[in-house]
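Only one protein chain is missing from this complex, and each of the others stays in its spot.
So, chain A:
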Amino acid sequence: MNKLMSDKKTIFLLVAPGFLILVSMIIFPIGMSIYYGFTDWGGIGDYNFIGFENFKNILFSDEIFRTSLINALLLTVATILIQHPIAIFLSILITHCGRWEKVLRTILFIPAIISVVVTAKLWASIYNPQYGLLNNILDSIGLSSLKQDWLGNPDLAIWSVIIVTIWQGFGYAFLLYYAGLKGVPDELYEAAKIDGANPFQLYTKVVIPLLAPMMRVAIIIAVISCLKQMEVVYLMTNGGPGNSTQFLGNYLYQTAFSYAKYGYGNAISVLFVIVVLIITVVLNKVLKRDVGEY
């Protein structure tokens, strides 16, 4: 048995296909990105090695890079402070809905499985100043004075985008907390009731603290996905107006493909990977305190 399980040829055949694909499509390209990050290549023709020039510029004098990070931070905070409390609240309510539970769960998740292209273009239409749903609604409830070009106003555009990503990602946050709630054993509810807890105490004192491990997971996922945000922005505003909705993924894409600064774009790309890796590792370390078993 042991001999069979450590047969080198078999192991090679099991591992090789997967590794070939992973390394050639993800690891090797990142290596190439690092290489081009040290050059001033424009996409075609010759290029020179310029050392850490690109990285220095990005880190110390690139306003747009800073805006992108701040937007990611803003999106993360908004997600955690707006989306997550609603998700927790609704997942608690939904467990009391009996036979409607499954239907409601499905409805809440539907926006999350729709193609991002549809989501982005749909919301661009909702925000549209001529025929958009949002302005129509404001009209019909007598708030016409609030009508806006929601994506054209540099102060508002980022919030318009944030609402879209909160709507789109809501299903995932909801599903996580819902699963967390389902993991709380029934005996705990019984015990709390016997001890005389009212429903409000039951949730604030017993159930929500027990959701802490799920919150950890949900927060890590939120931070990472906010940092990786790109498609919605690319399709709705392309970072504009005036880079006010810029995110790292979109910025590196724009730099390389629209402004033909391929070397610089790759340097942004490399820093992007580094930021994501550092944040993932740090969050996992910081939030990994064991929260106790039930």
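The rule we apply is simple: contacts are C-beta pairs under 8 Å (C-beta built on N, C-alpha and C of every residue); 3 or more make two chains touch, one makes a residue touch a chain; residues count from 1.
Simple rule for what comes next: contacts and distances are computed from a predicted model.
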What protein name does the UniProt record of the undisplayed chain give, "Response regulator transcription factor", "Carbohydrate ABC transporter permease", "Sulphur transport domain-containing protein" or "Proline dehydrogenase family protein"? "Carbohydrate ABC transporter permease"
The one residue from A:Ile64, A:Ile80, A:Val184 or A:Val217 touching the chain left out of view is A:Val217
Candidates A:Leu133, A:Leu146, A:Ala191 or A:Ala212 - the one touching the absent chain: A:Leu133
Among the options A:Asn57, A:Asn238 or A:Thr280, the absent chain makes contact with A:Thr280
Missing-partner contacts on chain A, residue numbers: 1-2, 4-8, 10-11, 13-15, 17-19, 21-30, 32-33, 36, 90, 93-94, 96-97, 100, 102, 104, 106-111, 113-118, 121-123, 125-126, 130-131, 133, 136-137, 139-140, 167, 170, 172, 175-176, 179, 217, 220-221, 224, 227-228, 230-231, 234-235, 248-249, 252-253, 256-257, 262, 265-266, 269-270, 272-273, 276-277, 280
